[in-house]
Every structure is written in C-alpha cells, then in structure tokens.
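For this depiction, one protein chain was excluded, whereas all remaining protein chains were kept in their positions.
Note that the chains take the letters A and B in the order they are written out, and that residue 1 is the start of every chain.
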Amino acid sequence: MARRTVLLALAAGLAAVSAIWMLQGLPSGPARGFVLGLRAERLAGLVLVGASTGIATILFQTVAANRVLTPQIMGFDALYILLQTLLVAALGIAGFAALPVWAKFAGEVGVMALLSSLLFGALLGQGTRDIPRMILTGVILGVMFRALNAFIGRVLDPNEFAVVQQASFASFSKLDATLLPAGLVLTLVGGISAARMAGRLDVLALGRDSAISLGLRQGRFVPMVLALVAIMTSVATALVGPITFFGLIVAGLTHGMMRSARHADLLPAAALIAAITLVLGQLGFERLMGQAGFLSVGIEFAGGLFFLFLLIRGRIR
Amino acid sequence: MRLVPAGLAVLALLACASLTVGAASVSILDATRDPRAALILMESRLPRTLAVILTGAALAVAGVVLQALVRNRFVGPETTGTAESAALGLLAVSVWAPASPIWAKMVAASLAAMAGTALFVAVIRRIPVREVMLVPIAGLVLSGVIGSVATFVGWQTDLLQYVNAWLMAGEFSGVLAGRYELLWVAAAAAGLAWFAADRFAILGLGEGVATGLGLSPGGVMRLGLAVVAVVTAMVVTTVGMIPFVGLVVPNIVARVMGDNLRASIPAVAVLGAVLLLACDLLGRLVRFPYEIPVGTILGVVGAMIFLWLLYRRPAHG
Partner (left out) sequence: MIRISGLGHRIGSARILDDISADLPRGALTALIGPNGAGKSTLLRLIGRLETLQTGQIALDGRDIRHTPTEALALRMAVLGQQTAIASRLRLRELVAFGRWPHHRGRPRPDDARIVEDALAAFGLLDLGGRFLDEVSGGQAQRAYLAMTVAQDTDWLLLDEPLNNLDMAHARALMARLAELVREQKKSVVTVIHEVNYAAAWADHVVAMKGGRIVARGAPHEVLTSGILTQLYDTPVEVGSHLGRPLILHHA
C-alpha cells in the first residue's frame, strides 16, 4: 500500500539522516569516542523533541478540527516564556541557574501541562462549535501573555533580562543530556497512548454530530487528548525551548505526504517527519553554516515560508 | 455620529489629565507665569500628549483601511507583517547607510512596510473568502517569517535591541518636542484615508462591485497600502509598534456604526486616540512615578477588550 511505502521511506530517511549526523566529518583518534557520544545525545534529543511535537500537533489539530492551529499558536509558547520570566524575576539569576536540572524540568512540565490543559480545555471544551472565535481567543491570549511578559521584563535588570531572552529561543545545544532518559520515557508513553487512541481519533475527526451519533464519549475523550497534547508539548518545550511554527510545518507536511486521514498513519508519519526535519536542519546549521544556536530562527523562517506556500497552493483547509 | 462629539469630549478631558500627569508636579495654570512649568509643558507634556493622540488615531484608521482592503475583521498592522517589514527596512538602512538623514530612514521604512503589506495582500488573495480564520493566521505566520529575518540580521549586526524596541515595546516616555513630529505625517496619511473613505468601503464590497462602479481596484488597493504602510512605518520608527489599536477599535466602531467608512472613520480616529491616551495615562499612574509602556498596557487591556467583544454575543461573522 502506498501509505506503508511512505512510512517505510520516512523511516529509512531518518536512518540515513541519523547516519550522516553521526558519521560526517568524524575526527579520528581519541576524540572520536567523545564526539560520537556527544552526537548520539544530541541526536536522541532532536528525535525526541521532533516526535513529541509532531504527535502533539496532529492530536491537537484533530480536536480543533482545523489544520492551521497548533498548541504554540494558541498561546502555549507565550505562556512558557512568561513562566520563565516569572521564575527569573522570583529567583534572580543565581537562583534560576542554581535550580537543579531535574527539578526545573519536572516543574516546568508539570506546571505547563496543567496550565495549558486548562487553557486548551477552556478554548476547545465546548467542542468544535465556534472555531473562529476559539482561534482568535488563542491568538489574543498569546499576545496578552507576551505583553505581560514584557511588563515583568521591565522589572528585571539587564542581566536577568538577557537570561530570559536566552530562554525564549529554542536552542538544541542547551539540551541537558541528563534529561534524556526522562524525556524518552515520557515521549514513548505519550506516543503509545496516542497510538491506542487512533481509532477514536478517526471517529472524532468525522465531526461532532457524527462522532456523537457513533457513540463516542466526547466529554471524556477530548479532555484526555488535550491533556496528552499538553504533556507532550511541555516535554518538548522544557527540553529545548519554544519553536512556534515547527508543529505547523510538520502537520502540513504530514497531511500533504500521507494522503490518508487515519491517525494510525498520521501519527507515526508526523513523528518521523518532525525528527528528520530537526536533524537535517541542525545538520545544516551546524556543519554547513557553522552556528549551532539558531535552528529555531531558521525553522520559523523556512517553516513559515513553507506554510505560506501550502496556503497559496490551496493545500491547507 | 453621536460617538464623535462624545468621544471628543472624553478626549479633551483625558488630554488635560495627560498634561498634568508627570514626574515633575506642574500645574497648567502656572504655565503662563512660571517659565520652568512652561518649558516642561511645551517640551515634554504637550508633545507627548499630542504624540499619543496622533498615534492612536492614525493606527486605528490604518486598521480600518486594512480590514477593508483584506475584507476581514480580524487583522491589524501588527498581524500582517507590516510592522516587521518596517523594522527590516530600518535595519537595512541602519546597516548599509547609517549616516542617512532621518527622512531617508523614514522613506526606507515606509517602502519596506508597503512591500510587506503588499506581500500579505498577495498571499491573502489566494485564500478562499469563506476561510475567514486563515487570514489572521497567515498574517501571523508572515509576521513570524519576516520577524525571524529581522531578528537574525539584528543578531548578526548587534542591532537586536533596536529591533526588539521597534517591534515589541511601544512607548511614549522618550517623546520630546522635536522627536515626534513624524507622527503628524502618520496623521496626514490617516486624513488621506478619510478623503478616500468611500473608495475603500466600495473595495470592501468586492473587486467586481468596485469595477462595476467605475473604480480601479488596483489603484484603490495601492492607495490603501500606502496609507497603512506610512502610518505603521512612522509609528514603529518613532515609538515602536503598539498592538491592538488597529485591530480592536475598528471592530468596536463597526458594531455600533457599521461599515460606512466615510461616517465611521472620524469615530474610529477619536476612539483610537481615547483608547491609547487612557492606556498611556494608566501606564503613567499605576506605578507613579515610574512608567509602564503603553504597549504593555494595551497588550493586556486590548486583549481583554477584544475577548469581551468576542464573547459578548454569539458568533459574529
């Protein structure tokens, strides 16, 4: 079947890209082992973040019945940056830096998952009744969080502000390897949960009336999906920081490539495409352009362009 | 037109209040006798008050013109890539011809803003009209794309701080006599919009209708773009981008007065000035004698007003 072929091709693509990542320009001698280890860690991080974001975005778009929304656009990223600002304001630079990595990660995932569940629940809880209003609300809330963030930023001194600035851009070089196991577990659990929901997600995608008629318990199912979205998005963001349009690109590419509406196909495809995009992107930035830190800017740029391209071609509805 | 006289009265009140609020306690009445009071009034308070009024009015009118051009209520100069383009233009001039006189910089910013807005309109035309929500989302993405370019260039050239100030922190605390006069240009552009109001309103009915009535849709579109671009460029350069005014005020006025632009533009201008002046006053009073930038206040207040508008009645087209 064509779908299987595409999935296999994607998996092969990821394998190929990973191989290049690990082996390209490898130094010989004693440094080799060290570099391999480092690259393996970074690769794991990229794949994790990609898979989490890809899966979460597909889930979110099914619940929102809309292909142009993502958790990030709906205010998630702004909420995250606000949280960082509040942390720095409350703890100061020294306190912020002294936070044990574990605690910060767990705390961030917990708080963000809770807050964003509330946010998405409030926005999407009424079912997909008034989509335009819900979209706008998310966008407006995002702007509001950013304004609040700017306000609190005024309270910080320039050094503190610089720290917050750092936290506002996703950077794959700041991924702490000790978080990888936890991230891996969370992503795996999330992915498996999503896979088990695939059938019900297909029914949900038929629209509210049809889903209810077929006996899907919307009131219980939708919050579950949103909670999963919140957790997976929080994990990805807590690991490397926010990349606003990444999920959008991945979702657009996934739907474009997989001419299928079945979540059993979409979810793995999204995870693979996201991982490949991140690894390729980081490859380009690091090895071709020589700067490690600005993948997120590049993704915003390239991703945004791609989205507009899809829009113009009429591929997004 | 009841809005206009009432609005003007409120505006006058707020203006008087604005003239009296400030770090130095100065009474207006003393101005004729006390040279120091007169100085503060003429060099700082009055220019600032005028700047706020001009900006509020001009931005609101630019918003209403933009909404007519794009035939969508949910756009404003901050969600179309216009502000980001203006910033990019400023960046370009600052990098390549840093010694240019101010008027050259303004021209560069305006041209860049026009190009950015034209790009936005070109993208929007490819979206089916019934997909109302795709328009602001596309605008957001375009803003993000252009913004990422501006950020990247800013980072490379060490002008990132300026970029952020242009794009995010709209504030009037730096306004002195001799530093704000460009806003009169913005106001003049807004005035031009009022003269051409009927054309914009007709264009808002569709190109077919416009042609049938003997208008050149392309010509009206270019005029509208010029107005929006000039206003945004002047505002961004002088005080930085102020969110929400161009988005919220036209919507409020349209609810009361409908879309007859010739009648509603004066109301939009007055209400825009009132809103901005009220928020500016709030920013000056909340933590007296420190100031909170009006962009921040609006980010919160504007968001709340817009949400109230959205949820006050069931779904509005």
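Odds and ends about this structure:
As a working rule, contacts are C-beta pairs under 8 Å (C-beta built on N, C-alpha and C of every residue); 3 or more make two chains touch, one makes a residue touch a chain.
Not measured: the values here are computed from a predicted model.
The hidden chain, counted over the whole complex, makes contact with A.
Checked against the full complex, the candidates A:11, A:36, A:205 or A:227 give a single residue touching the omitted chain, namely A:205. Between the chain not shown and the residues A:18, A:52 or A:66, the one that touches is A:66. When the omitted chain is restored, the residue from A:32, A:259 or A:287 that touches it is A:259. Panel shows chain A; residues 65-67, 199-200, 202-203, 205-210, 212-217, 255, 259-261, 317 of it touch the chain omitted from the view.
Throughout what follows, only the chains that are shown with their structure count from here on.
For the pair chain A and chain B, the distance between C-alpha centroids works out to 33 Å. By the touch criterion given at the top, residues 74, 79, 123, 126-128, 131-134, 136-138, 140-142, 144-145, 147-149, 151-152, 155, 168-169, 243-244, 292-293, 295-300, 302-304, 306-307, 310-311, 314-315 of chain B touch chain A in their complex. Touching chain B in their complex are the following residues of chain A: 66, 68-69, 73, 130-133, 135-137, 139-141, 143-144, 146-148, 150-151, 154, 244-245, 248, 294, 297-298, 300-301, 304-305, 307-308, 311-312, 314, 316-317.
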